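Working notes, beginning with the structure itself.
A single protein chain has been omitted; all remaining protein chains appear in their positions.
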Amino acid sequence: MSTVPVEYFLIVAAVLFVVGAVGFLLRRNLLVLLMSIELMLNSVNLTLVAYNRLHAANHAGQNLAFFVIAVAAAEAAVGLAIVLAFFRVRKTIHSDEANLLKN
Amino acid sequence: MLGNQFDTKDFALLAVVLLLPAIGAFVNGVFGKRLGKEAVRLMALTAIGGAFLASVVTFLSVPHDGGRLSWTVWRWMSVTGQSGNSVPIDVKFSVDAMTATMMLVVTGVGFLIHLYASEYMKKDPGYHRFFCYLNLFCFAMLLLITGDNLPVLFVGWEGVGMCSYLLIGFWFDDEKNARAGKKAFIVNRIGDFGLILAMALLVYYCGSLTWEGIDNSKLSLLAPVKIWPIGNLSKETLPVFLGNIIIPDKPVQVYAATLVALALFLGCAGKSAQVPLYIWLPDAMAGPTPVSALIHAATMVTAGVYLVARLHFVFLLSPAAMAVVAVIGVVTALLAASIGLFQHDLKKVLAYSTVSQLGFMFIGVGVGAFAAGFFHVFTHAFFKACLFLGAGSVIHAMHARIHDTDRSQDMRNMGGLKRFMPITRWTFFASCCAIAGFPLTAGFWSKDEILWSAFSNNVVNSKAAATPRMAPYEWPPWLGQAIYWGAILAATMTAFYMFRAYFMTFHGNFRGWSIVRGWTDPHAGHDHHDHHEEHDTSKPLEGPEPHESPAPMTAPLVVLAAFALFAGFLNAHPIHIAPLGHFLEPVFKGAEGFVSEREGAKGLMWVMMAPGFAAFLVGTAAAMYVYLNRAGQPEKVFAEKAGGLYRLIYDKWRIDELYDATVVGMVDALADIFTMADKWFIDGVLARLTAMLTALAGTLLRTLQTGRIQVYAAVMLLGLGGVGWFMVYPHADVTADDTSLRSTGEVKLAAAPGYGYTFRWEGLTGTDSQLTERSAVTVRLQPGEKKNVTVFVKNAFQLETSHTVALERPGLPPGAKAQSDGKGAAPPNVPGMVRPDIPTGEIPADDIHKLLLPRGADQGNNKGAEK
Partner (left out) sequence: MSGIGTFDLLFFGLTTLLVLLGGIGTVAAKNPIRGAMGLLTAIVGIAGMYLQLAAEFLAAIQIIVYAGAVVVLFLFVIMLLGPQATTSAGAAGTKVSRYFGAGVLLVTSVGAMSLLWRTRTEIAALPKLPPGHGTIEGIGRELFTTHIVPFELSGALLLVAVVGAVAVARGKQIDPTSAVKVAVAKKPTKQASGEAEAHTAHAKEAG
């Protein structure tokens, strides 16, 4: 078994979350936005699993991570479908172009 | 007779009686327009006829020993009584002798009037609507009389009220009719308030709402109730001059039974048109005439009498309430009869006659003669229905040429109709005799019984001796006689105005139009109920002979007239033929012991019948002289000589105007005030201010709504950062428990816990130098001492914060220095506790309350001394 403390993984997860968040805030490509969301979800998953390592009496954290993966898969499917629909309408996947409601 | 044929505890035949009219109402109301008039007529008549047949079977099945047939349908709800017990309320129906008789009247007279109306309303476009309402009314009325408890009765009570409203305003396109319906509804609502109040009181005191349950626990209604001053109002809480005036030395107490009975009677007065709530009934004549006959004469308006008779055991517990009922009855009888003297509208005369007769009924139940009062309900249903239907027949004839409602009902336009309408004339005459009290007719027997009871009865609360807490009210000896003579006067007036109406309508010369033989209508084919048609009044109207009404209208008249003449023999006590009386006896056996014959009245029965007969003779003879022999000339002379009084009576004593000026005016003024408040304050200030604030907030927040998803995500991240910062940074929150600061000087300090927190306290006697897990400390202060305690908190991230608490213990009052050093110095003189010097020996009574002051009531002074 690995002897690396849990805190190390938490740091990695925090940094990965910030990477995803920065990507989500700065990028305008809808596909990249979706990928950033996936990154953030993964970082949260990593946190959950890491804490589960500290409290190893049950699998609460791993189970929650499992459900997050399921939801993330669903989210990716629907999100990509929306991107396709959006592309069909606007002929672009630039997020600033999604402004039909604004006018 | 059919006593053994049915299960008395599960008498489901009532379902037939109740549901047939309900089905009729449903079918006529929903499908009537498509079915056509013939089908509607068939449906309505079948429904009410079938209900009548089932009622006959029910009547024959009622046991003669006072037992009742009951049918429980379902458990409706259950409420909580005075002592937390549950009071079940079932949808349950039951029939005893009185209910069975009433059912026969409602369905029997109801059927005749349905039959009559099927012809009378033939040309009305709202035919199906009319019969829907009429059937619905029968359903509600049957619900009212068969209900086994007050809530079921109340459903019927409201149902008949609603149908009454719908039918008064049946021709609602005329503003006047709609107003009349509204008036009836609102006035009835005042009465319903009393009924609801009575139900609440009965649940509270008796713990039951069924007839039997109330009867069984009626003695708990003898509890005295303080009605004034209300609540904890006392002389001390009011200004002196006010308190001396409105607060009596001894609280005013009444029996709960009186409250319940008066509340019930308020409901009855509303429904049965008694003073002061009678004003709606005359206006209710705006409805079609069959409606006036069925609802506003024969059945619905007698519901109040029925309710008093039904709950007679409650009323009997309170002679005071009985006196109120009887007095209101006689006042109503006199007032309405006097108004009826000079009315010109035939239906108005009959309406006031109805109010007056209802007054008679309340005299009957008010003096404890419940069977007599109820018997008058019974006979009145026949002769008054007959009179109204006869009037309808006349109006029907008048409509041949006069289409205006008011003018077609004006007796000055009638006269001499006996030649043209013999059946109507003779049935009307028979009913007039009955209501005026011609010997051996129905009205004679029932009215005579009431008059005799008023003269002879005395109501005593014989059960009050069981609860000797309060002296019960006793009737003054003159009350019965005063009621008797008032009723005799009213009976005289009744005879006068009824025969006045008869002579003006059927005798003399026809005054409606000049009769031309073979006259044909130039406007043939137009709507007969078009009231707005303009007539040229300058030249005399011409028209055909008035015609007798067709058979479906005259047949009910004949049947009802026959009953009006002969129904009296069902309860003719003076000649000892009283089958109905014996049938009803067990129902009112609870009156035994409460109602006794007054001293000195014994053996006077035949003597006291003389004034009753004299009333008939005088009234009839006067009417005959004035309107038959002199053709109304004396009335005109009277109107000229005493114009003011004549106008006053003709304007119904201007009671309506009085109400308009006082009650209605007050409510209007109140509503105006509320409108102003609503307009200026609610709408003007509150609403506008809120709208402005909302608009402002919207303007500000709109700038955040960029529509860019990244902006929203950034805001979310900001929030997330805030939460993160809150988690990472330590918090030093200290709560201080200083409840024992005054007595011992101890203060307990506790710092809020957190993950990985360690604490360091400064300012204590032994200051910590190290971080420990100790999150709570106790500080002890000397009197007058001040202290600052600081706590440093460090969390797992080695971040630190601190919080300082300033503590101060107040100094002691000068006198108490010796005692409390904070270490359990025991009372005698702990601050906050006052121990006055108790003198030995006798304490003056005025001083006792000072010794009994609750601890701390005198604390204010003490605190002041401490500071």
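Labels A and B are assigned to the chains in the order they are written; within every chain, residues are numbered from 1.
Here, contacts are C-beta pairs under 8 Å (C-beta built on N, C-alpha and C of every residue); 3 or more make two chains touch, one makes a residue touch a chain.
Computed from a predicted model, the values in this text were never measured in an experiment.
Chemist: Mind pulling the subunit A residues that touch the left-out chain?
Modeler: Touching the chain left out of view, subunit A contributes residues 1-9, 11-12, 14-16, 18-20, 22-23, 25-29, 31-32, 34-36, 38-39, 42, 45-46, 49-50, 52-59, 62-63, 65-67, 69-78, 80-85, 87-94, 100.
Chemist: Quickly run down the residues of subunit B that touch the omitted chain.
Modeler: Residues of subunit B in touch with the missing chain: 728, 756, 796-799.
Rule of thumb we're sticking to: only the chains that are shown with their structure count from here on.
Chemist: Taking each chain's centre as its mean C-alpha position, how far apart are subunit A and subunit B in Å?
Modeler: Averaging C-alpha atoms per chain gives centres 68 Å apart.
Chemist: Which bits of subunit B are touching subunit A when the two form their complex?
Modeler: On the subunit B side, the touching residues are 707-710, 713-714, 717.
Chemist: Any idea which subunit A residues touch subunit B in the complex?
Modeler: So the residues of subunit A touching subunit B come out as 21, 24-26, 33, 95-96, 98-99, 101-102.
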